[in-house]
Structures are given as structure tokens and as C-alpha cells.
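For reference, the structure I am asking about is given below.
With one protein chain removed, the remaining protein chains of the complex are shown where they sit.
In this document, chain identifiers A and B correspond to the written order of the chains, with residue numbering beginning at 1 in each.
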Amino acid sequence: MMNRRVAIVGYAQSRHQYDMQQTREDMVFDVAKGALKDAGIGREDVDTVITASTDFLDGRTISNVFLSMAVGAYLKDESKVEEDGAFAALYALMRILSGNHDIALVEGHTQASVFNPHQVSSFTFDPTFDRQIGLLNDVSTAAIQARMYMNGYDVSEEQIAGVSVKNLANAANNPNAQRKMPDITVEEVLSSKLYYDPIRELTISPSSDGACALVLASEEKAKEITDNPVWIEGVGSCQDSYIRDRDLLKIGSLQIAAEKAYKMAGISDPFAELDVLEISEKFAHEELMGYEALSLCREGRGKVLVEEGITEKYGEVPVNPSGGALAADPICATGLIRIVEAAKQIREEADGYQIPDVYKALAHGQFGACAQKNVVFILGGE
Amino acid sequence: MRNVAIIGCGQTKHASRRRDVNVAEMVADAAWNAMEDAQVTPDEVDSIVDGNMQGFGGIAQAEQWMGEWIGAPGKPVLRIATGGTTGGSVAQAAYYQVASGLSDIALAVAWEKHSDSKEAGATTGLLHVALGNFFHTFNYGMDLKSLVATAAVGAAAGVAVYQARHYMHRSGCRIEHLDMVAAKDRSNAAKNKYAHLQWPNCTPDDIAKTKMIVEPFRYGHICPASDGASAVVFASEDIAKKKTDRPAWIKGLASYSDEENQMMSENSGGTGIIDASEQMACRLSAMKAYEMAGIKDPQKEIDVAEIYQPFPSQELIFAERLGLFDETTAWKATEEGETEIDGRMPLDPSGGTNATNAIGSSAMQRVLEAALQVMGKAEEHQVPKDVHNAVAHGWGGVTNYIVVTVLGDSPRR
Partner (left out) sequence: MERFIKELAKKRILGSKCPNCGYTYVPPRSRCGKCYTKLGEENLTELSGKGDLVSYTVAHVELDGHGNFLDLGEPKVIGAIKLEGADSTIFMPIKEIDPKEVKEGMKVEVVWGEETKGELADMKYFKPGGR
């Protein structure tokens, strides 16, 4: 259990798209302002700001150096994580739990149109070996994992495509999503461009420009700020070994992260107790592997959940009603968006794609080849 | 409120090119030294925070590959990168891991291996910072020769030149005082077995003889670009008390950021702060950190300071901003020997960033060195007096990022 209760009290995100016609500064300013407005507080109320962006993705060193003003961090205690925004939320949570701060603004963004993020991913591999051989990037490694998973548990391409169909159709009702395909079919997914077999255009998250921000507050402040706080009831994070030395048949670090979060939140039966999940599925098969790592089903049974519609909006455990990362992937914002989308469901603000009666939600962020590191949040309504 | 202390530190030897190790081995050295010093096993460490400037070494998200070398698999790992303040930001994040209660023993690791990029010091990273200099060229006027010289020794010089000039103009500090600071730092570094530029018994005259690069900076004033790594282990109060008799308690910390327009910024927007030595963010960070630490009179209560000073002018400027000297007097104090290792207010007994600058790691080194002083473990460069409180500082970005940490021999109450 945590020593202090912390809640999400406001949020905002951009309309994610490829090649947003907006500077980074403006994009970040808009979501930071938007989150503060949503919370009904001013810049002067914020104690600390944590942002998320990476130098390689932004194409410049100290990627946030010209953004502190835009995000409202002028003369404020701020810092930056260099990975997915859900990790920035984790850091901000820690700052509040420490007692040193009460209100935190968290922001994450990437304009992926600046430089192909898949190319950037090739720079994360072992420079003494893998990089010199030149075969690996996030897509090729995901493909290797996908094939291993398919062969290991007899999962078909159609079953994996089912995730894309669900999420891209869900996205049609999400005004912020980039890739909306209300009439998409399995056939369409399986005839989209083949990158690294079995990974195709419609089973990879799109490269998006986007930003997201949220406001966290300690219990006392949260109650002053809003009648509708979304409490962070549990959190867990974990990093796996490098790709040469880990078991690719499952996302082990996600399982560990989820177990920690469930324990903290007092959840013993996630399938029964979670009302909705927002998972960062950068590749369609990752969602199936995610169901297993999150203990929604046994290993290898993820395909059943999608085939039987269990994770559809109308199913027993809706996953990614927002469309997930397959609908928009502004990389460093993606995990933060999952947290916001989960919070939206709890606050009943997901117009057009609201799941009824949501009290407990799970939000997930990841970073690294084949989801090497993961962070899981359990959120709960009043 | 949970008290947190540093219980162990580890560093590597710093040099222009550590060709003898690859970056994973280099970082592992520091991490393992720190864990040994802290007397913890990797299994006891339950979270890791790491950082470096990834553009400089050419590896993106390096801890994904290198994690195994520092005991990362199976643990929560956070990556932090904030320019020059990176090391300090990493240390502060590790503090927060423990202070939040989510972790009991956190390992903080920061490094830089410039030499992995084609040209040490002239990597994409530093050259990008040089962009700030072009704005000076256009707006304030810098002749081409100075601009080229600046780029040759490390682009950040341009930023610091203007900052130094403002300070010298305001305070009466002269170039001789910069010579004094650099000489002190290089001599101190000679007593620090991990430092890069070690010049035993260096005198101001030795420095004054070196070539002028761009007024007022001589070659002998400017920091090196080092390869190196440092690591620190943070622990909760219960564990710290079991592991060591003299932990270095984190009593206060802050990292305020300032207006980047002081360098006219990339989009040349807004009104800039003209005087880059004003450093309001440093004043505020220091005030907040001292308040948390219960320190009311830093001039009397701080026993030693580790200031991030790739340029000697910054030692003086930031010493004043940290409240260690009255405005405009730090250079006089230096002249009178007050800032020597055995002086009244020792600054950078380790030699500081002026003698060793592995960018991702340097701000962590300031925290590390301050901790060593509190713990009495700084060996040859230990200040010869009781250290009850120490302050560690870092700056970064285009001089708009600041990180301040106050450490002491007793926990916050």
C-alpha cells in the first residue's frame, strides 16, 4: 500500500496525426494548458513537472531544453524521463508520495514524423554485435517474437488480425485517434503491406505526432480540486533482459509489473475485478501476449479472448476501447494516453466509446524492443 | 516523509578515451564499485535509475542493452536525461524512488563515453548546443575566429563566455581570478584518483600561460570531455543505519528550470534574459533545498560545496547563487584562499567538472563527491574539518537547468 493517496485530477491530449502542422512547442503548450484547465487549476498551483521525450526521436540533444516554458515549468522543480510518458507519470507519482510535492503536471510527446522511429529503434541494439550485423529494429524483432508466439501456442494470423480489427474499429469513435477504420475486416488486415512476416502495415502502430498531459494531486489537494478524482491504487514496473537473453515467448517483465500493481491494489482476480484495460500494443500480437502477462487468461490463450469477443467494448473485459496504440502511437505520449483513456472511462468522459460502470481500470505503458520494459497502473474511481 | 541516505559510491577513472573498456564494462565498473562500497548485493537493489546523453555516445536507450551489466533485469528501471544536469537528475530520481516508499535500495548510474562517437567533444550533441552560439553571432556579435575556436573546444563555451562577461562586469572579477579558480581545481584534481585533468601544484601563472581561446577563457580554463561513469546507492533510513555508521543523508533537493530564451532559443521567441549569470532558477533551487534541510544561513552552515563548473567563472557565479558568498564577492574570497581545500568554504575539493567532465555523469559526481565528504571517504581530497552539511550543484541545457542537492550527517526532521 502507498503512504499517501494520489489521484489524477485533470488531463488533455492532442488530436494525434501524422505530420501535425504545429511546432513541438505549440503542441506541448496546448496539452499542458489543457490539462491544467481540465483540472481547474493554474500554473501557480503546480509544484513539479515531469516530461517525457527522447533525444533520438526528437532529433536533437537535450530534447526538452526548449520546452520547459511551453510545458509551464518555468521556475518550477522539473525533470524528464527519456522513455514512454507512463514512466513520467510513475516518477511524478513518486515525487508526490515522497511528501515533497502535492501537485504534479506530467507531459509526454513525440512528433514521429520528424524521423522514422523504426530507424531510431535500430540504434538501441548492441553496438558491438547486433547493430553491426544490421538486421534488427523494433519491427523485425517483433516479427521474430510474433512467429515464436504463433508457433508456440498455435495462434493464427487471423487471430492476431482480430486485435487490429477490434482496435481500429474502436478508434472510429475516439476523436483523438489517428487511424480509424470502422469497417475494417480481417481480410483487409491480412492483405496490408507485409514488412517482416508476419507483421503487416495494419498490425503495426502508426507513426504519430501527438502529446498528452495529466495532473496528479495528493489526496488533500485532489479533494479540493475535483469531485471526480481517479485514484492510483497500484503501480508496478519492470525491465527484462536484452533480447538475446530473454524468453521471447512471453512478456515476462509485464507479468512482474502487473503482479506488483495488482498486489498494491489488492486485486486477486484481474479478469473479474478490472472493468476496462488500456494496453500499449505497438504490434497486434503484443495485445494477445499482454492478456496473458496481465493474468487475464493462461499462457497461449490470448487468442480465445479476442475470438470470443471478450475484450470487445461489449465484452466482459473491454481492452483498448480507445483504439490503443494501433490507432495512434506518438511514442513518448502513448503510455500516458493509455492512463488518460483509462481515467476517462472511470470519469465517464469517453463520449462515443464509454464502457458502462467502470470503477477499476488498468493502464499500461512500454518501451524497448519486444516490450522490454513495462509499467502498469491500476486506477479506481471514488 | 521517509528519510533517504547515500550509503555507497563508485566511480571509474576518467580519461579522454577509455579505449580499454566498452561502455557496458565502464558503466558496470562504477555500478559494482558503488554496490560494494554500500555493501549491498544486486539482489538487494530493488530499483535502478540511469542516464547519459544518448546523442553523444550514439547508442539510444543504452540501458536496454547494458542493463544486465548493472543488475537491471527483473527490476524497475527509469531512464533520465536532462543535459548537463543529467547525473544530478538521475541521483534525485533515485532519491525519489526510495523516498516514495516504492523502493528501499535504489542504484543510480550515470555515464558518458564521448569517445564512442567519431570526435570526442564535437559530437552531434555538443554541436547542437553550438547552435546557441550562432544566435549570439547574429544578435550580439561574435567574430568568426572566436566562433570557430569555440566550436573546437566544446560548443558550450559560447554560452559561458557571455555569462562570464556579465559576472565580471558586475562584480569586478578579473581574468586573474579565473586563473586562480582553474589552478585550484586542477591541483585538487591531482588529489582525486578518479579525476581526468590532474595538475599537482598547479599555479595561476601556469594557467595564465595557456592560450586565450575566446575572451576571457584560456585553454587552461576549459573543462575536458571525459569518458567515465559514476554510481551512487540510495537507501531508506532503516537500511542506511544498518549498512553504515556514516551515511550521507539527503536533506534537501530541488531542480528548478529557467527561461531558455536567455540564449534566444531555437525559435528566437520571446524576450530573452540578457544576463545568463542571473540564474534565478539556481537561487530558487537553493532556497528550496536549504529550507527542506533546515539550513537558514548557508554561509555558516554549509561546510563544503561541489559546484558544476566546466568554466571557472561558473564556480564563482554559482557559489554566490547558492548563497555561499555575498553577491559579487566570491572572486575576492578565492583570492584570499577561502575556497581552497583547507579554506573556510572549500569549493570543488574533487577538482569539480573543470577537471573531469563526462557529461551524463558530472552532475552525479557532484552529489557523489559531496557524499564522500560527509561520509569522510574522500581520501586525499577530504576537507580537513567536520562536514555536517554539503551542497552539490549542477547546471545544464543552455544554462537554464539547475539541480541542487543538500546532504548532511543527520537526517531531516
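In the analysis below, a residue touches a chain if its C-beta (ideal position, glycine included) is under 8 Å from a C-beta of that chain, and two chains touch if they have at least 3 such contacts.
These numbers were taken from a predicted model, which means no experiment stands behind them.
Colleague: Looking at the whole complex, which visible chains does the left-out chain touch?
Modeller: Across all of the complex, the chain we cannot see touches A, B.
Colleague: May I ask which residue of A:103, A:248, A:265 or A:279 touches the chain that does not appear here?
Modeller: Touches the omitted chain: A:248.
Colleague: Among the options A:130, A:286 or A:329, which residue touches the chain absent from this view?
Modeller: Going through A:130, A:286 or A:329 one by one, A:130 is the residue touching the chain not shown.
Colleague: From the listed residues A:18, A:195 or A:359, report the one that touches the chain absent from this view.
Modeller: Answering carefully, the residue with contact to the hidden chain is A:195.
Colleague: For the chain left out of this view, which of A:122, A:255, A:280 or A:372 touches it?
Modeller: A:122
Colleague: Contacts of subunit A with the missing chain: which residues?
Modeller: 115-116, 118-119, 122, 128-130, 132-133, 135-137, 140-141, 143-148, 151, 194-199, 241-245, 248
Colleague: Residues on subunit B that touch the omitted chain in the whole complex?
Modeller: The list for subunit B reads 22, 24-25, 28, 42, 67-69, 71, 73.
Convention: only the chains that are shown with their structure count from here on.
Colleague: What whole-number Å value describes the gap between the mean CA coordinates of subunit A and subunit B?
Modeller: Taking the average C-alpha coordinate of subunit A and of subunit B, the gap between them is 34 Å.
Colleague: Show which residues of subunit A lie in contact with subunit B when the two form their complex.
Modeller: Of all residues in subunit A, those touching subunit B are 2-3, 23, 25, 54-56, 60-62, 64-66, 68-69, 73-83, 87, 90-91, 93-95, 97-100, 120-121, 123-128, 235-242, 245-246, 253, 256-257, 367-369, 372-373, 375.
Colleague: For subunit B, which residues are in contact with subunit A within the complex?
Modeller: 1-2, 22-23, 48, 51, 53-56, 58-65, 67-68, 72-83, 89, 92-93, 96-97, 99-102, 116, 124-126, 128-129, 253-261, 265-267, 269-270, 280-281, 284-285, 288, 292, 396-398, 400-401
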